[in-house]
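What follows is a set of notes on a single structure, which appears directly below.
Heads up, one of the protein chains got dropped from this complex, but the rest are sitting where they should.
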Amino acid sequence: MTDAKPVLRLENIVKTFPGVRALDGVSFSVMPGEVHALMGENGAGKSTLMKVLGGIHQPDGGTIFMGDDAVVMSGPLEAKAKGIVFIHQELSLAEELSVAENIYLGELPTKSLGRVDWTRLADQTNAILQKLNVGFDANTRVGDLSIANQQMVEIARALTVDAKAVIFDEPTASLTDSEKVVLFDVIADLQATNVGIIYISHRMEEIFKITDRITVLRDGQYQGTVETADSTEESVTQMMIGRTLDLSRNASHHALGEVALEVRGLSCSKHYQDVSFEVRRGEVVGFYGLVGAGRTEIAETLFGLRDPSAGQILLDGEEVRINSPADAIARGISLVPEDRKGQGLVLGMNCRDNMTLPQIDTLKAGPFVAQGAEMEIFDKYHKQLDIRTPGWKQQVGNLSGGNQQKIVIGKWLSMHPKVLIVDEPTRGIDVGSKSEIHKLLRALAAQGYAVMVISSEMPEVLHVSDRIVAMYSGRVMRTFTSEDVTEDNLIQAISGMTSEQVA
Amino acid sequence: MKPGTVSTALKSGAIWGFIILELIFFSVAGEFLSLSDKAFMDWDNMLLLLKQSAPIGIIAMGMTIVMVNGNIDLSVGATFAIAAIVLLDSMTWPIFAGLGDWVIPVAWLLALVVGTLLGALNGLIVWKTGVDAFIVTLGAMLGYRGIVFMFNGEQPTSHLNWTLVDFAEAEFLGLATASWFLLAATFVIWFVMAKTVHGRNAYAIGDNREAAVNAGIRVGPHMMINFAIIGFLAALSAVVFYSESGSVNPNDGQLYELWVITAVVLGGTKITGGAGNVIGTFGGVIAIQLLRKGLGHIGADTSTVNLVIGLILVAVLVLDRQLNMKGKEELKV
Partner (left out) sequence: MADITRQQIGSLLAKQGILIAFVAFLIGFTIANPKFLTPDNVLSVIRSSAILGVMALGVTFVVISGNLDLSVGSMMSFSTIVVLDLHDKIGPALAIPAMFAMTLALGALIGFLVGYLKLNSLIVTLGMLSAIHGLTLTYSGGKNMDIADKEGTWFSVFGQGTALGLPIPILMFVAVAALLGLILSRTSFGRKVYAVGGNGTAATFSGIPRARTVFMCYLISATCVATAGLIQASRSLGSQNTVGQGLELEVLAAVILGGASLLGGSGTIFKTVIGVLILGFIQNGLLLIGLQFYVQFIVTWVIIILAVWLDIAAKRGKLMSPIA
């Protein structure tokens, strides 16, 4: 492998956007038959680099080589023609069209009069689908496929061209374990045909399982390339974040208060069943499980966004029905939602207005909104949470992810809730803000808040929680205290082994 | 069989079911209410209905491809009027004086070219500026109407060419000229949308524009072609209609965009793009025309037509929502 020439080599790629140097002299190369991981925190420049490679952005400096030739990618079509294929993270499919039409989108085979040659299309497609060994055919409507199968359509698309390099962008984000096995087999097959593979993922276990080398970016800068075999998770993390993140266990040393929230046998049709737990004042309860385990849906039920099909919710020992978010807010429940931009913030609104939104009706001066009271709230949490913004008038869309998250947290702290539910508190934000938010969650518990933290990052859950509720497929598998939890038994619990087996 | 054929058939089937209901209702109600002793389902009546559907119907075919593409065109009524004026006015131009009846194809061609160009202009603006098609064509609706008035102020433009009138009033195999043009437009756009690469790309762009861009489809020129097609069809609709009537008022074609969009939506085209077909649209056009004629047949005046069509449009939306609701599974947002 060392003697071969790289299929793809990037040298000193620079790309600036107004105010940001998104890529600052990034170089790396992919050998034929190699799986090369590209890692970095969100915002490190991975996507920009891929867009440069795909011809969507033109670099301001640097060169892309394929083999010995310097190439210019004028657009997606040209990148594809040169044999560079993307498997996108956000599926890039037209759901109303057939599998075949999607695979050959942009280059459908034609007959006279610009007609699509359906027979040839189906034949070509079925030949590829056979290679992938999938259970659907060329004429299936893409919208009728599962997410995993839709991903297979994307991969099939990669096989239609004489691919030299295939880029997988977070391909396993929505796959089940068995589907992952199929994906890794496909990657191995590609590898065997001397295709170079760039594999972008946050999931360390996958990276260490299937990649040969790892290149790390941080803040748009190239941090180095290492052989996977010579590295450890810790060393790679260190490269990614520049320092180690404090994720030591952190159980409460203060006394816990009364039970603030109790849930008994709560079910919500097919999302989760028979869920029971309690959260005390002064306690952080972590909810850990795979995507789709039902954790977010529990939060949404508690916040009045879903109707439970059975079970009870008790606040301070009293049974309540929560019909709407307004209900939940009035009863002292707050939710920092999982999708910050989609659910947490009105991006076009300024910082202050976002922060006071849930209580806008109560901040009254005569018929009008009491702007003085609004400013007080903003100033208070601006200082307390150390939100970095030029001023309250700044549109939240212009803030960094970490500061946006602090605005959302500030918004709900200002409501002085009894129960604070935080769904994926640090998704997509930088390391500095991450540890600040972890500290904040602990501090809130110390002040007597009852806090529920839903997270898909095990170190985070272990770090902030006093107790951990492990969920699998809509059910609570086991509740751990910080004494009896280990990484191993936590993983076992969330992958579906019963508590007896674990115990 | 192509994918989704069954569900598409079911969906477009709804409009045909509705048409049958209309036929039954008006036939039965006509027995009791109608002043005329002619049956509603009279063959001649149905043929006339097809002919009367032509002006809206021809444009609706273009609107189908534009809306499947994820756009909309509010300027078709004004384009229709401009093409009509070009048709009638150009036949009187001195430079064509020596052509005799050969002026007819020249005038037709001129009108069609003008319509196509006006459509393409909208498309070019959408492509190059990135302004939403709704706003671009809303502006054009005003602007093109302004151009209409430039010809003759508020006066009608008239010119009767008897050869042309004969052609327009002619029947071939029992169908009027206008009907043939409607059928031809329907067939051609069906062919384009179902069979050609351009048509399949139109669905792909309306369904997932980013995917189409990533696949290397040139979205801008593609959309411009579709706007040119609807411009052409608006002009075609005008030349077919005004060849017969011979006189155009500057306000003609107003509110056509609303009728056309109503027909297309009734025909099952998704307002956000990506789904729909011209067979459904054809059904939508016929359904509206049936309603107009039927209400007239049972003695209701034109005002009722507007009321009923408006309510039906809303009812279709409500029904569609009820059918697509996933009930309690959904997040209450």
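For reference, chains read A and B in written order, and residue numbers begin at 1 within each chain.
Just so it is clear, a contact is a pair of C-beta atoms (placed from the backbone, for glycine too) under 8 Å apart; a residue touches a chain by one contact, two chains touch by 3 or more.
In this text the structure is predicted, and so the values were computed from the model without any measurement.
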Quiz item: Which is it among A:Leu97, A:Val285, A:Ala328 or A:Ile494 that touches the chain not included here?
Solution: A:Ala328
Self-check item: Residue touching the undisplayed chain, where the options are A:Val369, A:Met458 or A:Ile491
Solution: A:Val369
Quiz item: Taking the full complex into account, what residues of subunit A touch the chain not shown?
Solution: 18, 75, 303, 305, 324-326, 328-329, 335, 337, 342-349, 353, 357-358, 360-361, 363-364, 367-369, 411
Quiz prompt | Residues of subunit B in contact with the chain not shown | solution = 74, 125, 127-132, 134-136, 138-150, 153, 213, 218-220, 254-255, 258, 261-262, 265, 271, 301-314, 317-318, 321, 332-333
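By definition in this document, only the chains that are shown with their structure count from here on.
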Self-check item: Contacting residues of subunit B [partner subunit A, same complex]
Solution: 1-4, 7, 195-198, 200-201, 203-204, 207-208, 210-217, 274-275, 328-329, 331-333
Quiz prompt | Partner subunit B, residues of subunit A touching it in the complex | solution = 54, 75-77, 80, 86, 88, 92-99, 101-102, 105-108, 110, 113-116, 118, 139-141, 269-271, 300, 304-307, 309, 324
